[in-house]
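Got a structure here, written out as structure tokens. Questions coming.
Every protein chain of the complex appears in place save one, which is left out.
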Amino acid sequence: MSGSIIYLIINNRRFKLPNTFGKLYKITTWGESHGDAVGVTIDGCPPGINITNEDIQFELNRRKPGQSEITTQRKESDLAEILSGTFEGKTLGSPIHISVINNDAKSKDYDSLKDLYRPSHADYTYDIKYGIRNWKGGGRASARETIGRVAAGAIAKKILKQKFDIDIVGYVKSIQNLTATVDTDTVTISDVEQNIARCPDINIANKMIDKIKEVRKNGDSLGGVVELVCRNVPPGLGEPVFDKLEADLGKAVLSLPACKGFEVGSGFSGTLMLGSEHNDEFYNDSGTIRTKTNNSGGIQGGISNGENIILKAAFKPTGTIIKQQNTVTNTGQEIEFGGRGRHDPCVLPRAVPMVESMVAIVLIDHALRHNAQNNFID
Amino acid sequence: MSGSIIYLIINNRRFKLPNTFGKLYKITTWGESHGDAVGVTIDGCPPGINITNEDIQFELNRRKPGQSEITTQRKESDLAEILSGTFEGKTLGSPIHISVINNDAKSKDYDSLKDLYRPSHADYTYDIKYGIRNWKGGGRASARETIGRVAAGAIAKKILKQKFDIDIVGYVKSIQNLTATVDTDTVTISDVEQNIARCPDINIANKMIDKIKEVRKNGDSLGGVVELVCRNVPPGLGEPVFDKLEADLGKAVLSLPACKGFEVGSGFSGTLMLGSEHNDEFYNDSGTIRTKTNNSGGIQGGISNGENIILKAAFKPTGTIIKQQNTVTNTGQEIEFGGRGRHDPCVLPRAVPMVESMVAIVLIDHALRHNAQNNFID
Amino acid sequence: MSGSIIYLIINNRRFKLPNTFGKLYKITTWGESHGDAVGVTIDGCPPGINITNEDIQFELNRRKPGQSEITTQRKESDLAEILSGTFEGKTLGSPIHISVINNDAKSKDYDSLKDLYRPSHADYTYDIKYGIRNWKGGGRASARETIGRVAAGAIAKKILKQKFDIDIVGYVKSIQNLTATVDTDTVTISDVEQNIARCPDINIANKMIDKIKEVRKNGDSLGGVVELVCRNVPPGLGEPVFDKLEADLGKAVLSLPACKGFEVGSGFSGTLMLGSEHNDEFYNDSGTIRTKTNNSGGIQGGISNGENIILKAAFKPTGTIIKQQNTVTNTGQEIEFGGRGRHDPCVLPRAVPMVESMVAIVLIDHALRHNAQNNFID
Partner (left out) sequence: MSGSIIYLIINNRRFKLPNTFGKLYKITTWGESHGDAVGVTIDGCPPGINITNEDIQFELNRRKPGQSEITTQRKESDLAEILSGTFEGKTLGSPIHISVINNDAKSKDYDSLKDLYRPSHADYTYDIKYGIRNWKGGGRASARETIGRVAAGAIAKKILKQKFDIDIVGYVKSIQNLTATVDTDTVTISDVEQNIARCPDINIANKMIDKIKEVRKNGDSLGGVVELVCRNVPPGLGEPVFDKLEADLGKAVLSLPACKGFEVGSGFSGTLMLGSEHNDEFYNDSGTIRTKTNNSGGIQGGISNGENIILKAAFKPTGTIIKQQNTVTNTGQEIEFGGRGRHDPCVLPRAVPMVESMVAIVLIDHALRHNAQNNFID
């Protein structure tokens, strides 16, 4: 009973602005940067899957702040609790609700942000869209919203692994002009997790780490590219026309905060090739139809062809910086402004599990859609 | 009566594989490359809009084959007929159905393609997805499917112009390594339409035309980049979290045939900048809040900020080429194969109205969504 | 080529106002009472199903006008053509487009209806909703719109029969105060089709036929109730909370023209019973869990329980009557008005296949939804 009273108090700014993604594996995230908790509700998950808090925690730890010296120093344990949808360790087929407490939502003086539009943040656009805004923190535009995505992605990954043996491996391909060399056929999660830059090319990784430290010292920030490979995706996932697999992957990845570009297969560099160079010729690999090259990135006509799905996502430099900038207030007054407090000098290392999760959610959604229609009649 | 009988005969392979795009301005395209007609149904269009066949025809002519010496020589008049949803020249609020007859679907010998998987086409993936396929032409995977999108986009553009004075101008930014210089603040449709390459930089345009002719002679094909600017977009369009404006634009554009990459604002090149260089500082422009730079591409936090929306789409080289290639049949037999017949050596000039149309459809959809929620209470 | 020109002419008012129903088996109907054709597009149908025109024609003949002396005398052959989505007699997995020509859309003088709001029709509400209306016939509000539903329902029935051996049998339970006695365990389509009233209780059927003839002579119309049983529905179809099976069945049936009421199981009469009378006790029927009674109508907690699904739909008397009525014009002028021309004195016999079709569409949709989620992991 007294617990209830405490609940009412501690929940007072919880559960902000959910939206929904997916057609059959539907996720709705809720919660904001400076509320008490964030989380996700997953509707449509198949029943009977073994899911534990540990499955989810592994991925959340890859995303969490304060995980290393090159991320924001906000201290969050980001402990996941599965609050519904499982029973005795298995999914029930009913919605799974996962919650994570915000421990370190410092009650610093947000009054200074009340009337201010921070450059390249969502303060201005939220205000003009709704005519009203909760100015106490970045709210739903914060990367903290992605906790729910990563938790939902952890479950999606587990089902994809169990059903198809799919591996989804993302990594930092580049930070500013530092670009890694990575073999998409062999790179593993362990390779990625061997350093705090989350870049499997150890030489470049070290340079990235140095660069991030240097830029942070200058009160500035960096951007970069996440690359991702999915291996063992069965052929046949994706729909013709509007719900092409690359279109849904693109939307999923571009909905992440700070993402400004997306490529699949040869992407923009493929525009420099001739058709005769770009076409992926088919051959017979001991009974399996394969392609000799993979400029298609594993998707043809919007449908997976069984080759590795390979994609890239561009993340702009973090908007929050310490350096002084010019901006305006909500009454149009021009002022100078300098960021304070904790922030990521470079979101790339933490973006890796975010991209992986969105990709996993798209793949499980299309796998369920494919199953509904094409595995119905024997 | 006799007309009916003829109808039944001439429609025999018509209306293939529609799918739907949009939440409130919903389009469903139907029809295929070698059927008798293609078209679109638009549900949710506001009533009372003046729409004529000419509005639609202007855009379809920009998309149609045989329009110039550098496109496929397939001859199609692509005449649009508005078959429902308008009355005395105005929209009724009920679904608009637009149909275009296929005149030049040559009954060439498709039997040679029956068992063949053309490299970098959708033959193999359709077969493995559904276990059955209509092999008589490219079907829904053909760019001819986009007629419906362009027709629906023409109406969307007209409403956006009438309501907000929005200009949407796309153009060929690059073909292979030939890259145009274009001022996004001033470029007009007339600038774009001044040459058959649909590139407003006339010097580069001429080089592009020469390059396309040369590559066609060699039986090969080219790719490139379409860039697009939307001017006068009101601030406030787009939704936080999953339906960010750039995410929906990305999905829309990536669902076009042959599109392999998408960028908004600074895109991939923005990853080379520092945060202090990339951030768009706000200023007060005689009472309007504006940004000094536009690395955000007109979208912040997923919502339009009133600046120009600027995006890029990468199109791979056309899959159909004359040169001999290796491939396999549906029984796994390895064979040599050379394309015959008419095809585009470079899709870029015809891709311009396709990209514009998908962007217009996303903008009108988000404008209606915004209107539903945020213009409801006075 | 000349065929194309004729097509453009004869299609001129075709394809009106489609809307969509269903989540995975999605149908979009188009066409109107006095256009040239009506039809449906079905998206999401499983591939590899044997479908013929005859499968669809059998159901359309049960729906068509002029089928007997107690229906409207409008003469329509209602011949179905499958125009896409099948290949060599099997479904492709891509959208199925079915079209039916309107042969007998008499060009009578609709000018008299131009400014008139017919009582209990949709003239007034369409006008006030959209501010504009095509007054040339009942348009989308006509029961002719249901051709597409019946065609889509015919395919749904075929799949349900092949996969689960489900029988869906509807019949006229009552017309005015004439109520039939029917055994839901044994009634067959043949029992229903044995007379033109589509009522399996032959004594009551004859009285119904006499009553309809008498009322028609008086220039008036009748309403009644369709009852329907589904046998062999597997347990497990339906979703908790909002998409309960009875809720989706109710929406489907209530969306039919003239339907004003819906019941499942005991319905309104169940409100007269005590809980101890109404509860359906479970028992073990040689290893199958069954209920002794079936007041639940085969659905518990929104999910099918394996017993027969039994429901009722109330249809009001036809709005179009010959008798003089008072009404107003669109300028508010009060006038007297008498219907002319052909109409159904009682829609009930023709409503039977409409109700069956909507039920079949809901069941196949829920079967696919169930398959997607609950038959994914072995």
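By written order: A, B and C. Residues from 1 in each chain.
Rule of thumb we're sticking to: a residue touches a chain if its C-beta (ideal position, glycine included) is under 8 Å from a C-beta of that chain, and two chains touch if they have at least 3 such contacts.
What you are looking at is a predicted structure, and each value in this text was computed from that prediction instead of being measured.
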Option touching the unshown chain, where C:39, C:153, C:200 or C:297 are the choices: C:297
Which residue of B:83, B:128 or B:159 touches the chain not shown here: B:159
Of C:42, C:100, C:230 or C:314, the one touching the omitted chain in the full complex: C:314
Where the missing chain touches chain A, by residue: 1, 3-4, 6-20, 28, 30, 32, 35-37, 41, 43, 47-48, 79, 81, 83-85, 87, 90-95, 97, 99, 101, 103, 129-134, 140
Hidden partner interface residues of chain C, rising order: 17-21, 29, 117, 119-122, 124-126, 128-131, 140-141, 145, 174-177, 215, 220-225, 235-236, 238-244, 246-248, 250-252, 254-255, 259-268, 270-284, 287, 289, 291-292, 295-297, 300-306, 312, 314-321, 323, 325-328, 332-334, 370, 374
Those residues of chain B which, in the complete complex, touch the missing chain: 24, 44-49, 93-94, 159, 162-163, 240, 367-369, 371-377
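As a convention for this text, only the chains that are shown with their structure count from here on.
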For chain B paired with chain C, centre-to-centre distance based on mean C-alpha positions, whole Å: 38
Interchain centroid distance [CA atoms averaged], chain A/chain C, Å: 46
Separation of mean Cα positions, chain B and chain A [Å, integer]: 28
Multi-partner residues of chain C (each touching 2 or more other chains): 47-48, 93-94
